[in-house]
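I have a structure I would like to understand better, so I am pasting it below and will then ask my questions one at a time.
Left out: one protein chain. Kept in place: all the others.
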Amino acid sequence: MKRTMAVVAAAALVLTGCGGDPLKGGGGAAGGQIVIGSADFSESELLMHIYAGALTNAGVQVTTKPRVGSREVLVKALQDKSLAVVPEYSGNLLQYFDKQNPAAQPDEVVAALKQKVPGGLEVLEKAAAEDSDALVVSKDLANQGIRSIADLGPKCSQYVLGAAGEWKDRWPAKIAQLYGCTFKEIKTTDAAGPVTVEALKSGQVQVANLFTTASAISANGFVALEDPKRLYPAQNILPLIRSEALDAKGKAALNKVSAALTTDKLVALNKRIEIDKETVADVAKEFVTQNKL
Amino acid sequence: MFDDLSRYLSSTSNQELVLTQLLQHIYLSLLPLVIGLALAIPLGWLAHRYRAASGVVFGVSNAVYTVPSLALFVVIPVVLGTQILDSLNVVVALTIYTTALLVRPVCDALDAVPFHVVAAATAMGYRPVRRFVTVELPLSVPVLSAGVRVASVSNISLVSVGALIGTGGLGVLFTSGFQISYTAPIIVGIVLTLVLALVVDLILVGLRRALTPWLRAGGTT
Partner (left out) sequence: MILQELFGWFGDPAHWQGPDGVPNRMLEHLGYTLLSVFGAAAIAIPLGLYVGHSGRGGVVLVGLSNAMRALPTLGLVTFLFLIAGGSEAGTIVGLIVLAVPPILAGTYSGVQDTDRGVVDAARGMGMTGWQRLWQVEVPNALPLLMGGLRNAALQVVATASVAAYVGLGGLGRLLLDGLRVIDYSKVLAGALFIALLAVLLDLVLAGLQRIIVPRGLRVAAAAVAGRPKARSSGRTES
């Protein structure tokens, strides 16, 4: 008898530890809890928290799921109903749904995007804030007269590029076509994180793919190259959602976020996270309060 | 470094984040331990009882162990048709590892039960199932518990890898800290993983003591 008790106690101990899976529960039926996800970099996480704050204030019950992965994973997670809302970047998202789409200017891109988003998903209004991918070089290389991808083009074969794993699947053909650029090697680093920055700093790679809003660019004296032929299309921030998951009130709340978000504000917020190491959720909360979202 | 740490931990939203991930980590590592043990007992019994089965069982469990955890985490939703972010994927993957890891200890533990005790139980009229549950299994606890302790430690450290596929747990502190070159959350994550492993280990030791009263009564091991 005593032994059975011990077994039961053991099971209870183990089970109370679970406290239920905080991530379980409807991936986001309208009215129920909706799940907001983010990609695996801090700006996306910041935007996720801002969306969450605005939706909470609009009376929507939300949970967050940070650092889910790349765009490919996020979209799949929206489609299989694990997620309901994710922050996205207009140009890259369009490229993802329609590889050959020529749209490059902000409004063009969003218009094209609205057509190309697969059924069940929907993009809301874009923010003025842009955060584009950018090819970045060290100060030395910039001083040798390389200021734009056009300058880099003919010399690409001398240089190694450091970028996230998916770069190789997305951009080589387009950059070759626009700028005649074929890199000597494309080294997989990470999604504009410390691996990429370290690789550029140490000279392991001479060109790196970072984001224009990244604090690491100015902090390390890197130079972001101009992109006159728009290799990377306009990248306005906008929410990608599963349509049925949000009602009009929720959508309005997210549109208000977009209306408040500018590139300068985003750069400042990023700096607080990346350089001052403030907590992402706190920075987001403050932004939501300040802008009365 | 310590300034960083105390600053990180003083933020209430960080505390919340850490606690959520800790709970998730406990869930993701201990549930597979329980299920894995439940699966390993019949499999280990098979290997113990039938030598022919042992080759198959051990062969498969060794093979399973060569599959990298990251790959298993990724492939499981394809095989099971679960949602890719479902924490069930990690639970299933770790259950597979736990089972593979525990089959041998279960078999060894059953082998270690003195034959004369089993024979005595048989002579007293115990039927096989009852004999297994009330005599062999309890007597195998001392040897078995060592295996369970190894499996719990290994699960607790493996769950962190789940962060790479977005299933949460303390590994999230590693990836998010890494992203912004911030060591404080990484240190917190490592320390909590160690503490969790230690606490679970102490609980398991306590359980073993509770389940083996004869060892204390006899005063010998």
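Here the chain labels run A and B in written order, and each chain numbers its own residues starting at 1.
One rule holds in what follows: contacts are C-beta pairs under 8 Å (C-beta built on N, C-alpha and C of every residue); 3 or more make two chains touch, one makes a residue touch a chain.
Please read these numbers as outputs of a predicted model, since none were measured by experiment.
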| message | Let's see if you follow the contact definition: name the visible chains touching the chain that is missing. | response | A, B
| message | For the chain not shown, which residue from A:49, A:76 or A:242 touches it across the whole complex? | response | A:76
| message | Considering the complete complex, identify which of A:199, A:223, A:246 or A:281 is in touch with the unshown chain. | response | A:199
| task | For the chain that's not shown, point to the residue among A:36, A:84, A:117 or A:164 touching it. | result | A:164
| field | Sites on chain A contacted by the missing partner chain, in the whole complex | value | 69-70, 72-73, 76, 162, 164-166, 168-169, 185, 187-190, 194-196, 198-199, 201-202
| query | For chain B, which residues lie in contact with the unshown chain of the complex? | reply | 63, 65-72, 74-75, 78, 150, 153-154, 156-157, 160-161, 163-165, 170-171, 173-175, 177-178, 181-183, 186-187, 189-190, 193-194, 197-198, 201
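Please note the rule applied: only the chains that are shown with their structure count from here on.
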| request: Report, in whole Å, the distance between the mean C-alpha point of chain A and the mean C-alpha point of chain B. | output: 35
| query | What part of chain A is in contact with chain B in the complex they form? | reply | 2-3, 6-7, 9-11, 13-14, 17-19, 21-24, 27, 37, 40-42, 45, 65-69, 73, 76-77, 80-83, 193-194, 273-274, 277, 279-282, 285
| What does chain B use to touch chain A in their complex? | 4, 7-8, 11, 13-14, 16-17, 20, 23-24, 26-27, 30-31, 33-34, 83-87, 138, 163, 165-168, 172, 175-176, 178-182, 184, 203, 207, 210-211, 213
